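Before anything else, here's the structure in question.
All protein chains of the complex are present and in place, except for one that has been dropped.
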Amino acid sequence: MESRAGVLEWFRFKGKGIGYFGYAFQRLSGVVIVFYLYLHYIVLSNLLRGPVTYNDIVGSITYGPYDIFVAFDVLLALVIFYHGANGIRLALNEMGIGLKHNKLFFYLFEAVSMVLLVAFLYYAWRFIAVG
Amino acid sequence: MMENRNLIRPKTSRGTLGPVQWFFQVISGVFLVFFVGVHLYLAHINFGHPIAFYDSVLNNMHNPWWLAFYIAFDWIVTYHALNGVKGIIYDMGIKPSTRKVVAYGLIALYVVSIIYGTALAIAVSHIAVPPP
Partner (left out) sequence: METGSKGILSEIMTRTEYEFSVKRKDDRGNVRYSRYMVPKDRISTVLEGLIYITENLDQTLSVRYSCRMEICGSCGMEINGKPKMACSTIASKLGTDKIRIEPLKHYDVVKDLVVDIDPFFEKYREGLPYIIRDDDGNYASELKQTPEEFKEYEKYSMCIKCGLCLDACPIVGTDPDYIGPAAMAGVLRYNLDSRDQGSKYRLEIINGEEGTSRCHFVGECSEACPKGVDPSFAIQLLRSQGLKHEIGKIFRRE
């Protein structure tokens, strides 16, 4: 029946306000982060398997044959910074701040967040490369 | 309070801590910006050793303040994450009976997750650092 739209409708943000786009990607980024959270539990559990195993695993995803994970990490950082910035905007809305200027607040927070992201990636990259 | 005779009994469920959960979602989100910021800085920029290898992680976890930090972090992030997932599942339009099942399932998942996470953190903090 026409009254039930599919979940894909959450992502049809074209032509709608900034709040719709923000909502769609807040959901998407949230799901990605939850998925990563449990993956992180699994990787960290290897700490119990001793230094050789753990260092092997971490080394292989940073330097070694599986360093494609560094690319995923960059995407993850992007997603986390987006989710956090939009979340701060929503928290301010809850307190009644910025309700009339959603577009401005969204772009402002996301811009600050992306600047911080670039700074973070730069230092993190230097850290891997130089140590 | 005097019960009003003219009320039409509504069909939807009565107050079930919805606004309290929402409030905690927002507050935990704000705290997490701080927690995640500290964690990302520590793990990727300044861990005293390239990319959080075994020794540096252990040294960090031996410090009781950091242990407390990570346990609190775990409890808060798991709440925020599972509450968010609950919102997404509810928004997909499930029946009221299914909602109860989903809610209890996610509570169970939360309890299991924090028990595992806390146990892991405490276990790691008790491992002796191997001699270099």
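Per-chain residue numbering starts at 1, and chain names A and B are given in the order in which the chains are listed.
One rule holds in what follows: a contact is a pair of C-beta atoms (placed from the backbone, for glycine too) under 8 Å apart; a residue touches a chain by one contact, two chains touch by 3 or more.
The model shown is predicted, which means the values in this text are computed figures rather than measured ones.
Contact with the chain that does not appear here is found for just one residue of A:34, A:58, A:76 or A:90, A:90.
In the complete complex, the residue from A:23, A:36, A:69 or A:127 that touches the missing chain is A:23. Where chain B meets the chain that is not shown, the touching residues are 1-2, 4, 6-8, 10-23, 87, 90-94, 96, 99.
On the side of chain A, the interface with the absent chain consists of residues 1-7, 9-10, 15-17, 19-20, 22-23, 26, 90, 93-94, 96, 99, 102, using the contact rule stated above.
The definition used in the following text is that only the chains that are shown with their structure count from here on.
Between chain A and chain B the centroid-to-centroid distance comes to 16 Å (mean Cα coordinates, whole Å). By the touch rule above, chain A contacts chain B in their complex via residues 4, 7, 27, 30-31, 33-34, 37, 41, 44-45, 47-48, 51, 54-55, 58-59, 62, 77, 80, 84, 87-88, 90-91, 94, 120, 123-124, 127-128, 131.
The touching residues of chain B, when paired with chain A in their complex, are 26, 29-30, 32-33, 36, 40, 44-46, 49-55, 57-58, 77-78, 81-82, 84-85, 88, 92-93, 113, 116-117, 120, 123-124, 127, 130.
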